[in-house]
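== subunit A ==
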Amino acid sequence: MPYKTRSAIGKIFLLCWFLTAILVAPKESFYCGSAYSQEDWRKEFDEICSKTENAMEFSVEELRSLVNRCDALKSRVEKLDEPQRKITLRRLQMCRDLYAFAFEMKEKK
Partner candidate 1 sequence: MLKKTFLVGVLVLGIAGVSLAQTGVKKKRPLPFEYGRVILNSYSEEARLSPVVFDHWLHRAKFTCRVCHVDLTFAMKTGTTTIKASDNMKGYYCGTCHNGKMIFQGVKIFESCSKKFLPEDVKRCDRCHSLGKNVKREYDFAKFSERFPKERFGNGIDWEKSEAAGFINPVDFLEGVSIPRKPLSTQKDFALSPKLESMPEIIFSHKKHTVWNGCELCHPEIFMGVKKGATKYSMVEIFEGRYCGVCHSTVAFPLLDCQRCHTKPVQQ
Partner candidate 2 sequence: MGLLVLFMVGFCFILAFVGGASGKPLPIPHEYGRVIIRNFSEQEGLGAVRFDHWLHRAFYTCRLCHVDIGFAMEANATKIKADTNMKGFHCGSCHNGTRVHGSKKVFAACSLGATLGEDTRCSRCHSVGKKVRKEYEYASFTEKLPRKGVGSLVDWEDAEARGFIQPVDFLSGVSIERPPLTVQKDFSIASRGWMSAIIFSHKKHALWNGCEVCHPDIFPSVKKGTLKYSMFQICDGQYCGVCHDHVAFPLNDCQRCHTNPVRR
């Protein structure tokens, strides 16, 4: 196949690929500054805050790590729209404060 034909086919492929990517990809991934999708923060939130009722069973290191994870998640939750932001922040705060409380209790023992 002559070079010119191969080059043209290659360019058409590339164009098709781009178009597919634009149509299939989630909208959120185009926003500047939003490094994670909606699903990721929720997953992390569920994972961290599902353990509050067993807080007293964790070690001091585990509790410290959970508090840090809450603090890291807070900046992501801040970017949500209202009122989801307000409500999730409050829920996250309760979750974080409980781990901090359990941490303090274990440390002072």
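Heads up, the rule we're going with is that a contact is a pair of C-beta atoms (placed from the backbone, for glycine too) under 8 Å apart; a residue touches a chain by one contact, two chains touch by 3 or more; residues count from 1.
Candidate selection criterion: all candidates are chains of the complex that A comes from, given by their letters.
Note that this is a predicted model, so its numbers are computed, not measured.
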Touch assignment for subunit A within the complex, options 1 or 2: 1
Of subunit A, residues touching candidate 1 in the complex: 45-46, 49-57, 83-84, 87, 90-91, 94-95, 97-98, 100-101, 104-105, 108
